[in-house]
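Removed from the display is one protein chain of the complex; every other protein chain stays in position.
Should a chain be cited, it is by its letter among A, B, C and D, assigned in written order, with residues numbered from 1 in that chain.
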Amino acid sequence: MAAHAIDELKATGTGFTVERATVPGVKDLPVACKRLIEERGCDIVIALGMPGAEPIDKMCAHEASQGLIHVQLMTNRHIVEVFVHMDEAGDDRGLALLAERRAREHAVNAYDLLFRPGRLAKMAGTGQRQGFADAGSIDASRQGTGGAAAAHGGGGEGSGDAGAGGGGDTGGH
Amino acid sequence: MAAHAIDELKATGTGFTVERATVPGVKDLPVACKRLIEERGCDIVIALGMPGAEPIDKMCAHEASQGLIHVQLMTNRHIVEVFVHMDEAGDDRGLALLAERRAREHAVNAYDLLFRPGRLAKMAGTGQRQGFADAGSIDASRQGTGGAAAAHGGGGEGSGDAGAGGGGDTGGH
Amino acid sequence: MAAHAIDELKATGTGFTVERATVPGVKDLPVACKRLIEERGCDIVIALGMPGAEPIDKMCAHEASQGLIHVQLMTNRHIVEVFVHMDEAGDDRGLALLAERRAREHAVNAYDLLFRPGRLAKMAGTGQRQGFADAGSIDASRQGTGGAAAAHGGGGEGSGDAGAGGGGDTGGH
Amino acid sequence: MAAHAIDELKATGTGFTVERATVPGVKDLPVACKRLIEERGCDIVIALGMPGAEPIDKMCAHEASQGLIHVQLMTNRHIVEVFVHMDEAGDDRGLALLAERRAREHAVNAYDLLFRPGRLAKMAGTGQRQGFADAGSIDASRQGTGGAAAAHGGGGEGSGDAGAGGGGDTGGH
Partner (left out) sequence: MAAHAIDELKATGTGFTVERATVPGVKDLPVACKRLIEERGCDIVIALGMPGAEPIDKMCAHEASQGLIHVQLMTNRHIVEVFVHMDEAGDDRGLALLAERRAREHAVNAYDLLFRPGRLAKMAGTGQRQGFADAGSIDASRQGTGGAAAAHGGGGEGSGDAGAGGGGDTGGH
């Protein structure tokens, strides 16, 4: 998956270098990502993994995801998680194609987060679905309803400051 | 959803500016919200997303919610989570209407948390239900029993200081 | 629920003041409690909420509880969680009565944690059950077997220092 | 349970003092244990509780356990969790006997962690089972396979430094 992600990154833009680290399993990803950020100066990380189909594997993926979110909060850097669960496709061929598509699409997301944040805002609500055919937007809705609503992991927008606060609020601006 | 939230904020009051950030999925929301608070000076954040209907999507929403709570504890700022699960309505139209209503009602909650905390206290126990018809209060109860008891995510009141403590308790007052 | 808790606190003792905060939902409780402790000098907090009966509501309550425990570890202050799940009683009347009883009994627990710790130790093993008839102690057991064994959330005792350690152990005494 | 643990500690060795704290429920244990360590200088804590048999009680125990692990990581002190779930025995008498046995056996574990770490290493793989008859070791295995493999909560060994690292690795030795 990493090869596809790196290939897509290089096809998408320039002005960056790529560091790479490999770990035995998805539960080893959080600290590896933290070290890429803290020890190798990475501005964003793409964490790729392919958890198995058993309940224990789902739990490992959950623990890894919690750790990846924790790392982001410790470093204020984005980590784009690209997990492909082995039961997401019917056969190995489908799984490989899904893995490639998802890795490529998330590589573009990572690029956009760093260099083209405006593009993500424009895509919000159009139902982009990493690794699958796009789901399209919700017809009844004139504007997006969460953007990546059909994305694996759901869509999300972090709408900003609802108020600069008043008086001496140091957080205001 | 963000468009509705921002529209409602502007219809509710003034004295604030709005920052906006968009991310690929709900698991990218926690760090995006933290950066809005720490790097763009936001006093409160509304985190909007529309998780899918599959078990994996529910897990992603859970991980995102844990992260959003963690960010609040790291920053001492409120983050109002507005998630609409794709299986909360029977069709796209219902989903879009639910998403708009919930986004608008939570936008008012965010405004109240910053500018009208007293209004939230008055609403406690009246069974406000974001995005659905209000459930009303519990008849047998003369006063509220948790306020937003029927709210998505349950109702809650943080009753304050049960004691200033004695003697040299530095926490007292 | 907060009204009952505050009423019970005032009937139980004196020497404290009460601060109060209201939030839209239980997931907003953790940061609200942290701010009551850090910004308004509270020595203990009673967190009241009434989560809904759906699986999503149970998950929200779980996330809120994790956050409340995290706040306690960040502040070294107790937060007494008083959640009443909407499916804990058969009808609204029963729910309201349960909410009132639980709020009152946990208000006394909060008071005891601050002012009468010895009273909690005496109650250990007598099977106090917040909001329900007491379950009594386990007959075969001469002494308590966890105290609030039948309490909602289970009973617990934190038995202290199993050893002051030897030699240069700075933690010893 | 605490009484049995303390009795066993005093029968096992000397050179320590015992502090004790009681809380209303298991979710109040984490901060109570942290305060025993930070405010009363405890070197180790035994956290005893008896969660109920309902799903909500299992969730509370899970949240308490997560908190207890978090406290250990914040303080670098061991906390020996001794939970007896009310559905672990068929009747009250069996439950009381189980609680006493488990409390006593974990009290010895706590003592060993502080004063006799070598003894724990010797027990590894012999299948000690707190509160139940020992399960014995796995016959096909000449050496232990995790030690407390049959212990409530599973067995574990933290095998140490797999390498002192090379060059300027400050972590090496």
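In this section, contacts are C-beta pairs under 8 Å (C-beta built on N, C-alpha and C of every residue); 3 or more make two chains touch, one makes a residue touch a chain.
Note that this is a predicted model, so its numbers are computed, not measured.
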Residues belonging to chain A that touch the chain removed from view: 1-6, 9, 13, 15-52, 56-57, 59-61, 63-64, 66-67, 70-71, 74, 77, 80, 83-84, 86, 92-93, 95-97, 99-100, 107, 110-111, 114-115
Interface with the unshown chain - residue positions in chain D: 58, 62, 65-66, 68-70, 72-73, 76-81, 85, 106, 109, 113, 117, 120-121, 123-124, 128, 130, 138-141, 143-166, 169, 171-173
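The rule is short, and it goes like this: only the chains that are shown with their structure count from here on.
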Any chain in contact with chain A as well as chain D: none
Same or different contact residues where chain C meets its copy chain B, judged by the half mark: different
Centroid distance [mean C-alpha coordinates] between chain D and chain B, Å: 38
Rounded Å distance between chain B and chain C, as computed from the means of their C-alpha atoms: 24
Complete list of chain pairs which touch one another: A-B, B-C, C-D
